[in-house]
Structure formats: structure tokens, C-alpha cells
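Here's the structure, in C-alpha cells; my notes come after.
For this depiction, one protein chain was excluded, whereas all remaining protein chains were kept in their positions.
Right, chain A next:
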Amino acid sequence: MSEEKRKDAVQVTVEFSGGLEMLFEHQRKLQISMAKKGEEVPNVAELVSHLCNDVMKDSRKDLFVLDGTVRPGILVLINDADWELEGEDQYELQEGDNILFVSTLHGG
């Protein structure tokens, strides 16, 4: 993609597991490029709304985002750490970050 390695964007790896991948056409891993707005670095909240509004094709948006944030029961790991340790959705994305969304809501 032409978006790659742009100076005005942050490229991160997004992963879905625990059944969440089913809401994203069974994709487990995506490369996402988030544009910077001037000096402002995009955060996880913006990544989540981008995923929900622009990437997710499944109409059941509330299974991923509920009341403006990631649905309770979905774990978010930022570079393998609980997002609680990183400032939750206010965490500012850095080039090469790995953001993993794991559903605990799906059965087996």
C-alpha cells in the first residue's frame, strides 16, 4: 500500500482473537495506518472507532463497541500488556505497536 512508511501516519498491527475475528471477516491480523493530525498522535480510542466505522463490515457493531468504548468482556492488549497498564484508550499509538483484541464472550 502507498500508505506505508508515511511520516504523517503511524502504522500498527491489529490482531483479533477469541472469536472476535469472526466480526472482521475472519481476519486475525491487520496492518493499520493511522494518520497524524499535525503534531497530534492518534490514540487507541481513535483506532477503535476507525476499526468500528471503516474496517468492520459486520453490522453488529455493538458486539465490538458499546457506549463509545470497547465492549466489556473484550480484552485489549497493547504490546502484550493489559491496556489498563498503558492508559486504556488514551494510549498514544507508536510505530510498530501491536494491539490485540481478545473476546472473552465467545463460547467454545
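By our rule, a contact is a pair of C-beta atoms (placed from the backbone, for glycine too) under 8 Å apart; a residue touches a chain by one contact, two chains touch by 3 or more; residues count from 1.
What we mean here is this: contacts and distances are computed from a predicted model.
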Among "Adenylyltransferase and sulfurtransferase MOCS3 homolog", "Guanosine nucleotide diphosphate dissociation inhibitor", "Cytoplasmic tRNA 2-thiolation protein 1" or "Pyruvate dehydrogenase E1 component subunit beta", the UniProt name of the subunit that does not appear here: "Cytoplasmic tRNA 2-thiolation protein 1"
Sole residue of A:D54, A:D80 or A:E95 that reaches the chain not shown, by the stated touch rule: A:D80
Which of A:L30, A:C52, A:V65 or A:V102 contacts the chain that the document leaves out: A:V102
Those residues of chain A which, in the complete complex, touch the missing chain: 17-19, 22, 71-73, 75, 77, 80-82, 84-87, 91, 100, 102-108
